[in-house]
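A single protein chain has been omitted; all remaining protein chains appear in their positions.
Right after this comes chain A.
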Amino acid sequence: MSVTIQQAIFTSAQTSRLDGYQLVAASNGVTQEDSRELAAWCPAHDAMLREDLAAYSVNFHPVSATRYCVSRTINGQSEYSGRGGRQIYTHCLLIDAPQFVQFANNPFHVLAAATVDANLSWRSSLPSQLSEIKLVPTGKPVDLSLFRQSQLARIPYLMTAWFQEALDKPRLALTGYGGDESIFAQFFNLTPVNLRPLFSFSTGLRYSQRRPFRFLGLEGNHEEQRRAVRGEGLSLLDLANPPMNGDRLRNAWATWVLVALRTNLPASAVKLLSQADPQLDALQLDALGQRLRLQLLSMEEDETKNAAELEQNDASEAELAAAGTPRSDAGDGPRKIVRSHAPHPAHSRATSSARLVQIAGPLPSSQISGISVHEQQRLAQLDELVAGALTGSIESLAQLQNVWPEIASELPSSLRSDVQERYLAYAVIAWKKLNDRRVNRNPQTAASLLDVLSLIFSSAA
């Protein structure tokens, strides 16, 4: 079912009303208040970071309490007044909140649909009137393929730092992302659907106090970076060298993002993200991050099934879109997805345990007697995380920070002291063995050991 959205063009032209930058054309549903807001937000002369004809900018911002604007800005021909410089041409798409939900509150989905169904390209003869556009909602709330892109190379750390700063600071100027706005699409993909409208952004525009975007993509323009940081309330985040806070200083949602992207369970993570409460409040994000992380850790064995489900849903949707017929349940069964780099669920735990034994001998959990099966399982989980943390895994340490207080609270105090002593002994042995294998001692190993020990001894106190 299609939705109706409004459109407007803001550019420099000579019209009967005004010479210069103005809203030259708009559809009937654009109100006077909308026009005034657009005049404030839309970029005018010399607002683009780049002057070439290939440069463009994607922008998203609220227009009113219930209406949003997704716009694309490009460089047009030379200024009409003959003073040099290029005309800046912005095509705005205005969408009401209920319709925006159908696009999963994702401005990139709106833009993608409009690029297919509407004419967003530069026009030499500007129209005085525009008609409304009907768009067919596309895109999933959380896209698995985009999620997988976010798992590549350094992107998990970049996204973690971004979420950390985004949730702590009012406004961010982003640099070091090479002008690729798909990084913004990836950010939205990892944000709960109902919180997405909170994050207004622009890519490829110069800094201006008049346009209070929450995220301002400045690519690598050093002059604009200097201007931006002089502005009040704006912090600079270099995505080429994202700052990695200690795990204890990081908010739980940023840690969840890191765990979700670094754990090889994309289908399960996407499934969990898609199920976020539609009434979620920004203040609840920390608690949700903690909960999702724990849930994800318990979903290792369901990954193949989840991936198959997602793939089946995709296939069904594609089929529906192609044929325009209702879904048939009599189709083929779910296809089995084999991940090339993921361990088989039956062996994944064994692999970790083997690594742990390899580091420092018998597992601490196996040396404690007189405990229940549940406690045994919990301690085995602790073994996994400690092994990961000792070998420098940030995710394992992050998980350990949350899992250990839970386990410690479940254990009787005498048993808790025993566990602490076992891990202390284990850490000392691990330190010796790891150093015996190397010619030079690695201070990072000592730091990891101290982190684990301080966590296990302090959190339980």
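The rule is short, and it goes like this: contacts are C-beta pairs under 8 Å (C-beta built on N, C-alpha and C of every residue); 3 or more make two chains touch, one makes a residue touch a chain; residues count from 1.
The rule is simple: contacts and distances are computed from a predicted model.
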Review point. For the complex's missing chain, which UniProt name, "Transketolase, subunit B", "Phosphoribosylformylglycinamidine synthase subunit PurQ", "Sugar ABC transporter permease" or "Double-GTPase 2 domain-containing protein"?
Key: "Double-GTPase 2 domain-containing protein"
Practice item. Out of A:D46, A:D180, A:E317 or A:E410, point to the residue that touches the absent chain in the complete complex. Key: A:D46
Review point. Touching the left-out chain: which of A:E79, A:D96, A:E132 or A:D286?
Key: A:E79
Check your understanding: Taking the full complex into account, what residues of chain A touch the chain not shown?
Key -> 12, 16, 18-22, 36, 39-40, 44-47, 77-79, 81-85, 208-211, 230-232, 246-249, 444, 447-448, 451, 454
